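Take a look at the structure set out below.
Heads up, one of the protein chains got dropped from this complex, but the rest are sitting where they should.
Our next item is chain A:
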């Protein structure tokens, strides 16, 4: 037994490893897919996330079984908390569900690929550059894709604006219609409290080439996270004007808003 496989057996529970191998991914002969997802890296990623998910954020997910077992699907959620922790937790919840687990792909900010080490690491665990072409090709491959239509507007917002939904982009709706992918709304509660930011230093962000530079404690607080998954929403692919598309986006946004309210009312305490 090589050193690598001994370390792996200690870090990755056999059960999780089998669970991942059971999920059929369209990968090549060396375990990679075109976006850099790697079947071995994801095992380490999920083993680590398991600890974070269960012990640190003590995530409570309800309705995860509503995400379809196969075929293209767009998982649409509110974005919050400076770091993409919300995407990670939704991804784990779906990968770890008992019946029909799936490894979803998360669309990430355009600056990540330029960051050494981190960019590749994110790709290996399934995150993908947030480009419409990428999303389209993945839906065509029948993948489950996590999208935060608020983008940096959502993740970079300040603590005083918590749980207020920012403007949603329309891109995801066009893709959902084109690829006949159901939209599953998700309300995330708790991530706003993980890294509460009181201000955003815009000139610093510009100088560093990052989307925002929050003034916050340099720790991730162990807030309890609630994930509420709504029923899949289906939209037809008729040619409709952009304002009608915006209406459909608003429907999804309203649904997410309801799910957030549900999460907030369920929440007993912040931590």
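What to note about this one:
Heads up, the rule we're going with is that contacts are C-beta pairs under 8 Å (C-beta built on N, C-alpha and C of every residue); 3 or more make two chains touch, one makes a residue touch a chain; residues count from 1.
Here is the rule we use: contacts and distances are computed from a predicted model.
Per its UniProt record, the hidden chain corresponds to "NAD-dependent epimerase/dehydratase" from the list "Anti-sigma regulatory factor", "STAS domain-containing protein", "NAD-dependent epimerase/dehydratase" or "Branched-chain amino acid ABC transporter permease".
One of A:35, A:56, A:159 or A:235 touches the chain omitted from the figure, and that residue is A:35. In the complete assembly, the contact with the undisplayed chain comes from A:129, out of A:59, A:129, A:147 or A:189.
Of the options A:24, A:110 or A:178, the residue whose C-beta touches the omitted chain is A:110. Mapped onto chain A, contacts with the missing chain fall at residues 28-30, 32-36, 38, 110, 113-120, 123, 128-129, 131, 133-134, 137.
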